[in-house]
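For this depiction, one protein chain was excluded, whereas all remaining protein chains were kept in their positions.
Every chain is named by a letter (A and B) in the order it is written, and numbering of its residues begins at 1.
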Amino acid sequence: METLLNVLVVGILLGGIYGLVSIGLNLIFGVIRIVNFAQGELVMLGMYGAFLAYSMLGLDPYVSTLIVMPAMFLFGVIVQRVAIQPLQAESSMQIFATFGLLTVLQNVVLVFTRGEGYSVATKVASFSIAIGEIRITGTHLIILIAVTAISVLLHLFLQRTLMGKSIRAVTQDRQAARLMGINVERTFMVTFDIGSALAGLAGALIAPIYTLSPGIGDNFILAAFAVVVLGGLGSVAGAWAGGMIVGIVEAFAGYYIDPELKQAIWFLIFLLVLVIRPTGLSGQVGAEEVGFREQS
Amino acid sequence: MSAIPSTTRTWCLYAGGLLVTLLPLAVLSGDLFWVNILIYTYLFAGLAVAWNIIGGFGGQFSLGHGVFFAVGAYMTARLYLGWEISPWLGMIPGALLCATIGPLVFWPTFRLKGSFFAIATLAFNEVGLVMANYLHTVTGGPRGLQIPFKAGLGNMIFADQCIWALIMFGFMALCVAITIVLMRSRLGYYLLAVREDEEAAHAAGIDVTRVKLRDTALSAALASIGGSLFAMYIRTIDPPTLFSLADIGVKFALIALIGGIGTIIGPVLGAFLIIPAESYLRAVMGGGLPGLHLVVMGGVMLLAALFMRRGVAGALDALWRRRSRSAS
Partner (left out) sequence: MAAALEKRLMTEPFFSVRNVVKRFAGLVAVDNVSFDVSRGEIVSIIGPNGAGKTTLFNLLTGQLAPNSGEVRLNGALINNLPPDQRAKLGLGRTFQIAKPLIALTVIENTMMGAFLRYPGLRASEKRALAILEQVGLADRANVRASELTLSERRRLEVSRALALEPQLLLLDKVMAGLNPSEVTESIALFRRLHDTGLTILLIEHNLKVVRAFSERVIVLDHGAKIAEGDATTILSTPAVVTAYVGTRKRA
């Protein structure tokens, strides 16, 4: 019973991280269907942004989010205009373009850091609470609170604000949204930019628990796609739950099956969901457009 | 003018084109640096041609071909190390296995639309990576497999690099020849019909799923043979190398894109542009600033996706059409 609880706690903490790094992709892929393989690199840039703010200005990573988020929003604006918008309708070219972007971003950072690993310190790290045998550090706790809070705020944004409503309208039916006078192109842009800012925020928030390396985004990208698909493409609550599922499955598979196979298990679950129900577990976006070929 | 050019003329044209790719080898055969680059160029040209069968002509954008490549590599190396089975024979079971698992794995994912199919095949590649690390007895786990240097034709190990260059050239020629035969047959036309419009293909009496499965099997088997050759050439294989997206899985598609997806010569052109350029940049820049050559390669990929969607072959084709139109 004790072990079970411990594994569950580990899984939830891991799930918080997966959920957090997936929030941006949930907008970019879940809502506007951009296959952004460079999403992990946006998170990575957020981490390095927090590091820069820490090493140059002495800012705590949580304070630095105030700089990192707007910076990543602007970066998203540039990426969207240059690389994404021209390829709006061509998913296979998006794959190439964003994979090219991934390669460029990783290696630009590699060139500048010369492969040296950095870390970011925060006072919060010394604080911790104990649940059973597990000590939860403040950094992990903040991630768990942040992913929940951001999900709630994002949900309110999508439900209550005009911008949020037009984003939802575009998700459900692009044509109808256009007819209702929604500027679809502008909605796409803003959604991507917000997605980029949220990736940056996630990066800054997880920076204290990782050693920063240029290739760190690779650890997040497939997990993020899995979370978004499992959660039901664009569903905020779904993505939160999707993150938890991936984290908990990984923790349990790692403990009870084999640590080496922990990821393979959720890869397989992800593949299975993709094949059986590409609209995800909560899949309220009923249109066949989502994953299957049109039926008629 | 007929839609189908005469057979003999086409074959002569392609054979001539392939022979031209041997010229750099003839010129540079004494320079080991360039011979090594040529070996990879021929190999990856063949692999991109193999990917192009299902990825380009079939429109199934696979990012999971690294798995077939790895299966071929492990199978051949394992059979040689464990039972001293000549790699020439050892290639065959790997190819057959891939011709079986390829269709089996892709079958359920065929119902997915473009980007979802790509993501699913990407996940397939990652499952492959995890399994390769896990199945120590077969793959040697994270440490990989090392094949001792014992030169001999039967061992497929050669002291003379030029022999390797010729073998890889042969592999490329085989892939090109198979593609030509396929695309000049009814089955090749069916593949195009399926890519263009599945419903229309269905209505034209084409069994869409069977077409996709058959050509996935062919494409996977050829990728596996490429993996076998790769393993015997570098003689040390490990999971990060074989399942690398940037260097294997996505690279097949990238080469095809640069050269021209869904054309016969495109992937060969692409390989001759990408592989030497990348190897050269790596050699020149890699020493000073690691990663700089990849910044350039990533940039090229991004630019190609933005501005050259039909690749070099497409650009040449457009130029040719414009010229022939203004001439007539």
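Throughout what follows, a contact is a pair of C-beta atoms (placed from the backbone, for glycine too) under 8 Å apart; a residue touches a chain by one contact, two chains touch by 3 or more.
Every value quoted in this text rests on a predicted model; they were computed, and no experiment measured them.
Please pick, from B:Ala177, B:Ala193 or B:Ala315, the residue that touches the omitted chain in the full complex.
For the chain that is not drawn, the touching residue is B:Ala193.
Of the residues B:Leu25, B:Ile53, B:Ile206 or B:Val268, I need the one that contacts the missing chain.
B:Ile206
Considering the whole complex rather than only what is displayed, give the residues of chain B touching the chain that is not shown.
Considering the whole complex, chain B reaches the absent chain at 1-4, 184-186, 189-190, 192-193, 196-197, 199-208, 262.
By definition in this document, only the chains that are shown with their structure count from here on.
Using CA atom averages as chain centres, what separation in Å is found between chain A and chain B?
32
What does chain A use to touch chain B in their complex?
33, 35, 83, 86-87, 90-97, 99-108, 110-111, 114-115, 214, 222, 225-226, 229, 258, 260-261, 263-264, 267-268, 270-271, 274-275, 278, 291-293
Report the residues of chain B in contact with chain A in the complex, numbered from low to high.
Against chain A, chain B makes touches at 61, 63, 108-109, 111-116, 118-120, 122-124, 126-127, 130-131, 133-134, 198, 245-246, 250, 253-254, 257, 289-292, 294-295, 297-306, 309.
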